[in-house]
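What you see is the complex with one protein chain gone and the rest in place.
Note that the chains are named A, B and C in the order they appear, and that numbering of residues resets to 1 at the start of each chain.
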Amino acid sequence: MQLGLIGLGRMGGNMRDRLRAAGHEVVGYDPRPEVSDVASLADLAGALSAPRVVWVMVPSGEPTRGAVRALRDVLDTGDLVIDGGNSRYTDDAPNAALLDEKGIGYLDVGVSGGIWGKANGYGLMAGGSAEHVERAMPIFDALRPEGPREEGFVHAGPVGAGHFSKMVHNGIEYGLMQAYAEGFELLSAAELVTDVPGVLQAWSRGTVVRSWLLDLLVDALQQDPGLAKLDDYVEDSGEGRWTIEEAIQHAVPLPVISAALFARFASRQDSSPAMRAVAALRQQFGGHAVRTATGPTGTPGEHAGPTSGTGSTQN
Amino acid sequence: MQLGLIGLGRMGGNMRDRLRAAGHEVVGYDPRPEVSDVASLADLAGALSAPRVVWVMVPSGEPTRGAVRALRDVLDTGDLVIDGGNSRYTDDAPNAALLDEKGIGYLDVGVSGGIWGKANGYGLMAGGSAEHVERAMPIFDALRPEGPREEGFVHAGPVGAGHFSKMVHNGIEYGLMQAYAEGFELLSAAELVTDVPGVLQAWSRGTVVRSWLLDLLVDALQQDPGLAKLDDYVEDSGEGRWTIEEAIQHAVPLPVISAALFARFASRQDSSPAMRAVAALRQQFGGHAVRTATGPTGTPGEHAGPTSGTGSTQN
Amino acid sequence: MQLGLIGLGRMGGNMRDRLRAAGHEVVGYDPRPEVSDVASLADLAGALSAPRVVWVMVPSGEPTRGAVRALRDVLDTGDLVIDGGNSRYTDDAPNAALLDEKGIGYLDVGVSGGIWGKANGYGLMAGGSAEHVERAMPIFDALRPEGPREEGFVHAGPVGAGHFSKMVHNGIEYGLMQAYAEGFELLSAAELVTDVPGVLQAWSRGTVVRSWLLDLLVDALQQDPGLAKLDDYVEDSGEGRWTIEEAIQHAVPLPVISAALFARFASRQDSSPAMRAVAALRQQFGGHAVRTATGPTGTPGEHAGPTSGTGSTQN
Partner (left out) sequence: MQLGLIGLGRMGGNMRDRLRAAGHEVVGYDPRPEVSDVASLADLAGALSAPRVVWVMVPSGEPTRGAVRALRDVLDTGDLVIDGGNSRYTDDAPNAALLDEKGIGYLDVGVSGGIWGKANGYGLMAGGSAEHVERAMPIFDALRPEGPREEGFVHAGPVGAGHFSKMVHNGIEYGLMQAYAEGFELLSAAELVTDVPGVLQAWSRGTVVRSWLLDLLVDALQQDPGLAKLDDYVEDSGEGRWTIEEAIQHAVPLPVISAALFARFASRQDSSPAMRAVAALRQQFGGHAVRTATGPTGTPGEHAGPTSGTGSTQN
């Protein structure tokens, strides 16, 4: 079928390729002329036969809202817009309302798979009406992995349910990544295991912890066994934060996902004000040697850990 | 090859089946005569040609130590004992030393796969000398999943490294399980998603969070979509505790794995003394309504959450 | 000086008493005629000489917003409104803007002290202009504890800074309470200490952990040594949630305060969906005995903890 596709970055570009390979006719638009199929959104609308289906794949927040507004102007009653970006689910109802003013339909679709989706297919979670989902199904079938439809696609609920599901997916992802990472660190720290990358690789089949993320970590360790070439600086892309905020809204305890998010926050700090405050307290009550910003004030031995305590550092 | 196998419970029994299916000759011993191949450990030793290899698959701690001691008595110099149980890695060096007194070799092997291992193969992590690993390799090859050896087996290091790896594997497992569980709870609590089991199933292919544990959760949800038939009471089998203790030893922060362990501890409490103490404090400083062990003391509205606060409950 | 006071619940009523005891003239309004000094807000405005100062002490959110709107109608240019309730700091700028339309000033004041404030004084954190703070200072001086002004009062910054400070105060409070509570539980669980209430009482002087919250816990334990009369059900009043949301906004890791908040969430669950999911996973991969909603399926011994594991429950 025909599809308009707005946003031809790494994800959008890959999706265009996968859809075309499946025999669909994709008209892509991107502000960068070198990758765009048409010169404008108006041209995109003109290149598609009504009723049109247009997939938006641009950054969440204002860029997506802007695309929705622009599409409202160039599309017509009966057309359908799909937001496949990483939008916060609370953006979906307003987006749908904007389009509904002109009789244009709306679906929100969470998309997972990263750069591997082009080859493997993308996991898809859709929110909206059954009628709209049905209309876009050929696109979903082309984007999702091979196999039973229900193992790579779900109609999760009404508008917003797709992005909500994707948000939770990413929250879980934070927890999974941190769990593997903690295990990797402990294996490395103990120095009893002489082949840490080999241990992780041996978990690839048969074990309880086997997963695609584990496979990726095995790949990374084969390229750089101690991960020494990487900085311990980890971004977060918003969904983890939204997950915690949503949990707070519903009084759901998320100790693991929040710990994973906070570990990322901490990873980006050059100096932690909180830990400076703890150091200050130890200095105040115990006369404990602390490190100043320019170096230790105490004797080296006093930093060597809990076994090196002396009677003088008691609290 | 020939193998003695001590302990024919669910794991040991399955392993005997899998080894025999692969053409190995297994002589199994278990105190329950109805499953045992021989009447005693002496008979087991007698049924095997030297140099013997005997796999111990009994509960960790005293039962395993007892089996090692008993094997020392019935085996000879040049034989090899493999502890495939869930022993703490700190038990391995003493076990090896016990056997070494008589010139008997020792390997510790972490085994993962649960009841699925019989069909799928088990992930194996071995600790000990290269020579001993080499001697037992036909057994390892039969037990591990099909595919490249290094994806289901590793020689992790010296004696202890196998069980250490398995311990960390299980620590990671705790974190992974809790991450999925938290996501499941949030999806369920928000009530926007109308098909929670469907969302998890749609993550089975293509997504970043796909894994074997996810597949199992999908299976469980197909049998009982709200998991309403289960109690929220979760055991722990020791490895998670050991993982945290080991992390403390090495000053490795494990916020996610510890949170997962503590969630299990909390799940088993009928009443949390800590939370009673928090309730007591709120009552003391704020005159907050609290629930007594027999029911609320305040008006019902005062329990309805943060939006129901009144000027009178301020602190 | 003269003060109008809206909201005569536990906090407002106590504050009226303390202010009058300090010689101030307080005109209180409450919808409950039996506690109110005047019949309406219009009467309250009429009873005060311009420029008026009116303190609002009602529940946060819509009640406070409603009071601010109503005061805008009955007050005049040059008057001053103080929100002393537990408002979210993001409500302050809109409240101030509403009043500014008519030339009425605004201060937000975080108030801590609970029911003890009437006797001991309240800790106060004010946000707004220096001029407004100065005008209300006699009221602040009467409400705050005796001693140096800066030990019970602060002009924390512009509008919003008072409630922001109070929000963080309460977030810290959650962490402190949980820390004591965890210690209490561990002391009780270990059964080595034969006088747990006595240990906490002995921390009252000289120790690093001495505090007012500790004193309150000692009081509670003297009334009920095991806190057996209380349910382990703990409300939260919103500020803890806001604290975490604010931390997420600023990428500040708050592992302790979030853990304290989540412990409260968990305390209110009859059955944790997350822990049912973990139980389901254990059942799936390991054939572990689990408890169903109506009772255990396994043998009793299989619930007895990590030392009771058998070879058959291995993963």
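Going forward, contacts are C-beta pairs under 8 Å (C-beta built on N, C-alpha and C of every residue); 3 or more make two chains touch, one makes a residue touch a chain.
Note that the structure is a prediction, hence the values are computed from the model and not measured.
**Student:** Which chains here touch the chain that is missing from view?
**Tutor:** A, B, C
**Student:** If the hidden chain were put back, which of C:7, C:105, C:183 or C:273 would touch it?
**Tutor:** Result: among the candidates, C:183 touches the missing chain.
**Student:** Going by the contact rule already stated, which one of C:113, C:238, C:273 or C:286 would touch the omitted chain in the full complex?
**Tutor:** From the options C:113, C:238, C:273 or C:286, the contact with the absent chain belongs to C:113.
**Student:** Touching the left-out chain: which of C:38, C:54 or C:168?
**Tutor:** C:168
**Student:** Tell me which stretches of chain C touch the chain missing from the display.
**Tutor:** 89, 112-114, 117, 120-125, 144-147, 150-158, 160-161, 164-165, 168-176, 178-180, 182-183, 185-187, 189-190, 192-195, 198-199, 201-214, 243, 246-247, 250-257, 259-260, 262-263, 305
**Student:** What chain A residues would touch the chain not displayed?
**Tutor:** The list for chain A reads 7, 9-12, 57-61, 85-86, 111-116, 170, 173, 177-178, 180-182, 184-185, 188-189, 213, 216-217, 219-221, 224, 226-238, 241, 255, 259, 263-264, 266-267, 269, 271-288, 290-293, 295-296, 302-303, 305-307, 309-315.
**Student:** Mind listing the chain B residues that contact the chain we can't see here?
**Tutor:** The missing chain touches chain B at positions 208, 236, 241, 244-245, 248, 251-255, 258-259, 261-263, 265-266, 268, 272, 274, 285, 315.
Note that in this section only the chains that are shown with their structure count from here on.
**Student:** At the place where copies chain A and chain C touch, is the share of residue numbers found on both sides over half (same) or under half (different)?
**Tutor:** Same-residue interface.
**Student:** Give the identifier of the chain nearest to the protein's overall CA centre, each chain being represented by its own CA mean.
**Tutor:** Closest to the centre of all protein C-alpha atoms: chain A.
**Student:** Report the inter-chain centroid distance for chain A and chain B in whole angstrom, where each centroid is the mean of the CA atoms.
**Tutor:** Centre separation, chain A to chain B: 29 Å.
**Student:** Whole-Å distance, chain B centre to chain C centre, using C-alpha means?
**Tutor:** Averaging C-alpha atoms per chain gives centres 41 Å apart.
**Student:** On a C-alpha centroid basis, what's the spacing between chain A and chain C, in Å?
**Tutor:** Each chain's C-alpha centroid was found; their separation is 34 Å.
**Student:** Note the residues in chain B that touch 2 or more other chains, in rising order.
**Tutor:** 112-114, 170, 173, 178, 180, 182, 185, 189, 213, 255, 259, 263, 305
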